[in-house]
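Below you'll find the structure, written out as structure tokens, and then a few comments.
Rather than the whole complex, this shows some of its chains in their spots.
Each chain carries a letter (A and B) given by its place in the written order, and its residues are counted from 1.
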Amino acid sequence: MCGVFGVTNTENASKIAYLGLFALQHRGQESAGISSTNSSEIISHKNSGLVIDVFKETDLSKLKGNHAIGHVRYSTAGGNSDANIQPLTARIGGVPVSLSHNGNIVNSEEMRQFLESSGAILQATSDTELILHLMARSNKKEFIAKLTHAFEELFGAFSLLLLTPTHLYAVVDACGYRPLSLGLLKNESKIPSWVLASETCAMDLVGAEFIRDISPGEILSIELATGKIESVFFNLTTQQSKSLQQAKCIFEHVYFARPDSLVWNMLANDTRFAMGEELAKNNPVEADMVIAVPDSGVPMAMGYAHASGVPYKIGLIRNHYVGRTFIEPTQNVRNFKVRLKLNPVRETIKGKKIIVIDDSIVRGTTSQKIVELLREAGAKEVHMRIASPPVKFPCFYGIDTPKRQDLLAQVMTANEMNDYLKSDTLSFLSEKQLLKVMQKFQKNTANENSFQENGGWCTACFTGNYQDEIAQQKGCGFIKELKNV
Amino acid sequence: MCGVFGVTNTENASKIAYLGLFALQHRGQESAGISSTNSSEIISHKNSGLVIDVFKETDLSKLKGNHAIGHVRYSTAGGNSDANIQPLTARIGGVPVSLSHNGNIVNSEEMRQFLESSGAILQATSDTELILHLMARSNKKEFIAKLTHAFEELFGAFSLLLLTPTHLYAVVDACGYRPLSLGLLKNESKIPSWVLASETCAMDLVGAEFIRDISPGEILSIELATGKIESVFFNLTTQQSKSLQQAKCIFEHVYFARPDSLVWNMLANDTRFAMGEELAKNNPVEADMVIAVPDSGVPMAMGYAHASGVPYKIGLIRNHYVGRTFIEPTQNVRNFKVRLKLNPVRETIKGKKIIVIDDSIVRGTTSQKIVELLREAGAKEVHMRIASPPVKFPCFYGIDTPKRQDLLAQVMTANEMNDYLKSDTLSFLSEKQLLKVMQKFQKNTANENSFQENGGWCTACFTGNYQDEIAQQKGCGFIKELKNV
């Protein structure tokens, strides 16, 4: 998970980009960076850390120019080397290009080997660098052609922004795994000031208006001098497989997005409330209260309470100062890491039957500890209700899931999971129920035409139905090898 | 506002203190520090910044010893000099003493002048240093006598911890303005492992059990070698005025405390829910939804919704990454500083009649901007409901309020405030209603005996009834002078 942000034709573009990244901070706390251009050169500043720590006032003032892109990075996947911090900048055909990438290349290993064997020297270990190398090696002359050329070689998820001294490009892969929205900043110039952001909450903060989402397979180019926009689409037939369909990551709504963001034109807060409602309808249980595992569980719990009539209470408090603390569990403190983040409200919990709403179960370790914390705080019954299906398969499209065998639902049935978590009861929203919830909201969205049977969602982490063969093989095919992974 | 934490007789005392401070981080983000003792010397590490930034693993490992105290500091009052970062350590009568202080000395200016004129060299500009100097100058021989001697000279709020190589002292001023709780860490030794903390949420994190609050005027001493505790009380007759009464800061419950903390043995989450209920009963209004100004407004809004039957919705999202950002408002972005922290959920708000619950109005600037944000997001009506009385007077007991003339309620009536905020309606909980709410909870608390007529609360910020003459003069008396302050 990462966040990208771009803005054109505004004074202090780097300040606007800073704010955009600030609003997207929940999508990545590992590192932050901004590249800006004054139409001749590209200037960058980036470092590991939070947005407010990476940029001092003098840093922003050095990022001159009216156009900028930025990036916040979540995962340490690809190694935590400084060389991986984005935006990445390189000179391609003499032109400086800066790139911010949200997503994950599925066939990066193969492309890396291919490039190294043909004499390329790779600096970073992230897959983002591959895009630049493939562009540099393209014998096409036009920049967009180089771009298309590069993406024809790559499978996976990429919602990305490219800044050159003359253009800002926004690109979304053919499946549209990750969101990328286009907006417009109010200004008094004749030249429009475009904004691009992973989530609309970033537009709210900078005072921009949401216009539309970038479509799957779209390359949107903004001519910086005029603000003119044009779109081309990848030639899908060249992508080896014509079977690629829209596959919006449903986890963006389940977990990632900020509740006040429109994601694919649906408000995350509302979809979560509705998931909670659906969960209540299908998985009722008698109890004294519904509590949430904050933050994403809060609207789900409120929805559950609303549909079930069981009152919603604050039963777990989240400590928002949690960061990269190094402290190891001590013998005095059980369930330490969960406690650092969540504290049960003993006086509320004590002697009560509790329904706990969480967004998902991945490894199960946190859920297990939450049950234990609640029992220690005196809960009489603990009923776990999960507002998404069991996660059985790893994600290769940008979400940092553990290996397949570490996914609790891969190795246990729902009953076994209930035993393992030591909850009184445990139920999940089924894939069908979840898709039904999403369908209600989807009627308003921009990309209706491209809907497939299931509404154009990627639910591979629940089903193993990956869109491309490489992921299919990695995720499901070679069961034998998986034992040793 | 600050937070203090202490622990005795446990291995890795500094690690436990680190965790305690981590849980108290909401009480102070300016600086953090820990002093520990191995029974011969006092070792300290402190710096400006958050707890996780101030302490690296090597820093903690240098803080050897089984006993430690710590401090997180909120305010820049007293200047932001490094010399003010606590714990402060000095050698008094040859004994090293380290001090963590939560509160504020009312007559610090007078004491500072007195000390300097008699040849003392003051390093810090905070009032905490005065305590050490007064102890150093005391001609008493016993440590506790020195301590009492010092406090006889000082008016104001002080909940503090003092660590020496042989003892840990916990002190609360005679009015008991600030909370300080005693707990017990489970261990397998015969020597008890005591914990002292500003709020019980810190005990939860380290796995300690709450025992009781330190009483107003109490000096509790723990002998480190044996774990034996003893209490003495200030000689109130020497405190110049016998009229001093218990005066627990009611704002701890209104705003400061973490909702999962017992503060004077009352759960902040519950008192806030009850304040919201009381507010609904006395100030009903027809509306589509109740929303909260997070975080302290959330239980209040839930209480309001519960009592009124108007549904509670998530209408404002708080960005938890807000920190010391330097960014100035830009012309593109109205209500910028509030937006950095709060984003209205446009899709929820649009076209609706909204009741907004906030804990208090101080300057009024934030409230005004929240109303404006909600109107911009399309709210049809905005009804402000405040779960505490208007703040009319400055606090001299540790809360960083603005000058008297900058308090909105000092210069406007409720009607004028409603006009100023541009809300449709505005109502407050009255002092009487607030105290009524608190009384329900108070029956369980330890200090029942000391209750005065109003339940032993300081409500001076609403009423101007300060406990001591100096505050009385500063806060109310010299109206003429205030114009020039």
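In this section, a contact is a pair of C-beta atoms (placed from the backbone, for glycine too) under 8 Å apart; a residue touches a chain by one contact, two chains touch by 3 or more.
A quick note: this is a predicted structure, and the numbers were derived from the prediction, not measured.
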With 2 chains placed, the number the full structure-file assembly comprises: 4
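Keep this in mind: only the chains that are shown with their structure count from here on.
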Whole-Å gap between the CA centroids of chain A and chain B: 37
Chain A residues touching chain B - in the complex, by the definition given at the top: 10, 12, 15-16, 18-19, 22-23, 25-26, 29, 50-52, 56-57, 185-187, 201, 204-207, 258-260, 262, 267, 269-270, 298-299, 302, 306, 311-312, 314, 317, 319-321, 323-327, 330, 332-334, 339-340, 343-348
